[in-house]
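Structure incoming, see below.
Heads up, one of the protein chains got dropped from this complex, but the rest are sitting where they should.
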Amino acid sequence: MSERFILIPGRTSKQGCGVSEGKFDESYQHEINTLQVAPADMKRMGLANGDRVRVTTESGRQIDVAVAAATGDELPPGLLFIAYGDLSSRLMDGETHGSGMPTSKGFDVTMEKV
Amino acid sequence: MSSGFFKVAGGTVYDPVHGINGERRDIWIRDGKIVDAPPAPDVRPDKTIDASGLVVMPGGVDMHCHIAGPKVNSARKMRPEDKRKAEKVVRTAGTRSGTMGSVPSTFATGYKYAGMGYTTAFDAAIPPLAARHVHEEFEDTPCIDKGFFVLMGNNHFVMQSIQRKEPERLRSFIAWLLGAAKGYTPKIVNPGGVEVWKQLPSGNVHGLDENVEHFGVTARQIIEQVARAVEELRLPHSVHLHCNNLGMPGNWRTTLETMKTFGDSRGHLSHIQFHSYGGGDADETTFNSKAKELVEYVDAHPNLTVDVGQVLFGETTTMTADGPLGYYLSNAFKSKWFSSDTEMESGCGIAPIEYKNTSLVHSLQWAIGLEWYLLAKDPWRVVMSTDHPNGGSFLAYPQIIQLLMDRTYRHDMLKQVHPAVLERSTLGDLTREYSLYEICIITRSGPARILGLPNKGHLGPGADADITIYTPNDDKTKMFEMPRAVIKSGVLIVDQGEIREPLTGKLLYVAPEYDRGIESDVADWFEKYYSIRFRNYQVPLEYLHGAEEIPTT
Partner (left out) sequence: MSTPVATTKPAEPGTTLIEDSTCTFCGCVCDDIDITVKDNHIVDAKRACVLGKAWFYNHHADDRPSCLIEGQPASVEAGVERAARILTDAKYPIIYGLSDTTSEAQRVAVGIGDTIGGTVDTTTSVCHGPSGMAFQGVGEVTCTLGEIANRGDLIIFWGGNPAESHPRHFTKYSLMPKGMFVPNGRKDRTAVGVDVRKTKTAKAMDLFFQIKPRADFEALWTLRALAKGIDIDPEQVKSDTGIELARWQDLMDRMKAAKFGVILFGMGLTMTRGKHLNSEALLCLVRDMNAYTRFVAKPMRGHGNVTGADNVVTWQTGYPFGVNMSRGYPRFNPGEYTTSDTLARGEADAALLIACDPMANFSQPARERLMAIPYIALDPKDTPTTRAATVAFTTATYGINTPGTVYRMDDVPIFLRPAFPSSHPSDFDVLSAIQRRVTELKK
């Protein structure tokens, strides 16, 4: 069952610390390889922490990633969050619309359990 | 066998400090300085420039321009459109590329000043919090010696010391601050006005005796006290002042009052043209020139000096530490607007502008600048400037020279401007033409003397070997646009328009003595209010590459 979401990549403390601690270290790797999902969405889609999902953008870019429930009401239903890193980069298109800045937040995506 | 001497032979020399008015002379250079001719007749110079038939002057000194620091750089950033159609500064084997327009990039700034025969320039308004930024840009501004004035007229410590009636504390602070920033003299811009701008929308000060809320001081007090402190510190240059009410119709009264405020203290009023307006009630249609009245006062008071701030027609960028002025201009011209308030110290306003000869106000501004030069009796105290880039680019100086030396050229231009200039100023009646000697004074000897630079602006032994050689031409714009050669610190840096050796140039600064006790006071103040640590604020001498301290007198 594939559903539509909006994906927001962003900075987190752990990701920031990881930049200093080492990008190949576990802490950083875990942080950037975890997709946060709103608890209500997790429940509806039958997802548990650690389950893997496939996220696909409108232009067909795709990643497989483990999910974790967002804390409390931090994330509204319909939104997904992931810390900046390799996975979030894979979903970016090369097009910058003449601005120099590729669209890096607010992607329309579909997500399904794998 | 090298003698170490360099000779500029047989030029027609102008050296007003030594009363030399177009005499055929040799100039000898050694180790970057002008020296007496070697007594032994068999000593040959390693290098000679044959300057027969050429005009030789000391290198130009621009004592008031905006060429470095956060304000200037924000203007560069803000105006990519200003550069697209402007002259391209192409890199060569020895020189960097750059961009022009009204706010050139740093390398281009240095090359263009030198290319015009200028060898020293002072940035007129720097908040000391940004001093390091200026020093870095200066290092990337080749060919000229540089310095800058330190904004103090809206500085909180300054205002507090004045309110507390503690002149010694004020004096020590000023001395400390100049040394901390490695600056040259206190600069006052719209005293009190910028602080009021930070407190209120469209906030400003409109007269010398308005109270600045929270600080309990007036513009008059700030000017008086800082001017007096500068005299007591015996700084080489006086306090440098941008009066309140710049640009407003009727502001001549504020200017005159301000001039009186100096008493016996030396005072330099910058871009005086912008402060010479008659009329009233912020009504532009009443705008007229009061240059004559103000010139008379300055003539009669030898403690006062001015630079003109000439306006030229065309597009340019206004940039000023006078925050509220920037807001006013951007609203008047519906242009983009940059403003930045620097904590504890000052403000800044930037707005593009176009001066049009069809505009009554702009035409009068142009005329008033010229009136100042033409009416003033003492050329030693009226300095050429455009307040670059506010009135126009420094590249327009040769055109100003032609306007002063050639009354036909001037009158032709007068015919092209708004006709009301003839009734509202005296420019139409002025027939004076400047001589080369007088031009030499207002572009080098005068500003060097006013700045208190003992080794600039003249060609006597001991002077820095900064020399400009011009090919005489009846077209004075052409003559001054393209010197035949420019020597800086004894090195030929420009030869027929090409940069040969872009040396770095020195930073000129003062470091007056002060009571060290002030430092703990200042440190406390930093602790309470500044967002940077006291120990990280000061610029140590080791940070600079090539600096020369100009001693107090």
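Letters A and B mark the chains as written, and numbering starts fresh at 1 in each.
Here is the rule we go by: a residue touches a chain if its C-beta (ideal position, glycine included) is under 8 Å from a C-beta of that chain, and two chains touch if they have at least 3 such contacts.
Every value quoted in this text rests on a predicted model; they were computed, and no experiment measured them.
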item: Selected residue (touches chain absent from view) among B:G10, B:P45, B:P58 or B:P104; value: B:P104
item: For chain B, residues in touch with the removed chain; value: 68, 70, 73, 76-81, 83, 88-91, 93, 96-99, 101, 103-108, 129-133, 136-137, 140, 156, 198-203, 214, 327, 330, 336-344, 350-351, 529-533, 535-536, 540, 542-543
item: On chain A, residues whose C-beta touches the chain left out of the figure; value: 6, 8, 10-13, 16-24, 61, 72-76, 79, 81, 84-86, 89-90, 92-106
